[in-house]
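The complex is shown incomplete by one protein chain, all other protein chains being positioned as in the whole.
Presenting chain A:
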């Protein structure tokens, strides 16, 4: 679904940048917390869980906005491989943004851990206690986290390529502010 807009709507752009901060923080917190036995471990775990649920909620809101408002059309002269990369990466991001928190939540459920958000506020388990399910989900959470970071690096490299090499307006569709050399829409 595309629109005649040359940029994503303001709420979509706001969510993109807010979630960019959340998700990058989340990945660094995740990989950092499992590497330390200092008291930072507990602090990071206590951020990781509620932040994950926050990302899940934001991702669902963002998906809804996407279905309502769509996205600006890709440049007509974009080569097919780049077009494919641009479209598939968006599917991958939506899948990861929604799946990762759910996998984390399910993984904690399968391990009989309480899913504490803050204070006494916690979420119900979404799976029965099961060592085999826990193992499957834990591995998925682990490997998908690295995949997620790799996709983000590719995304950053790709968008900088669009801006600095092609200057084709794709960067501007999600830029927080209008840049001065924003190309005319076709």
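Following the convention adopted for this analysis, a contact is a pair of C-beta atoms (placed from the backbone, for glycine too) under 8 Å apart; a residue touches a chain by one contact, two chains touch by 3 or more; residues count from 1.
Criterion: contacts and distances are computed from a predicted model.
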item	value
Listed names "DoxX family protein", "LrgB family protein", "Catalase-related peroxidase" or "Phosphonate ABC transporter ATP-binding protein", with the criterion being the UniProt name of the chain not displayed	"Catalase-related peroxidase"
Selected from A:34, A:126 or A:178 as touching the chain missing from the view	A:34
Chain A, residues in touch with the chain not shown (by the definition above)	27-28, 31-42, 45, 77, 111-114, 119-120, 122, 124, 129-132, 134-135, 138-139, 149, 153, 156-157, 160-161, 164-165, 167-168, 181, 183
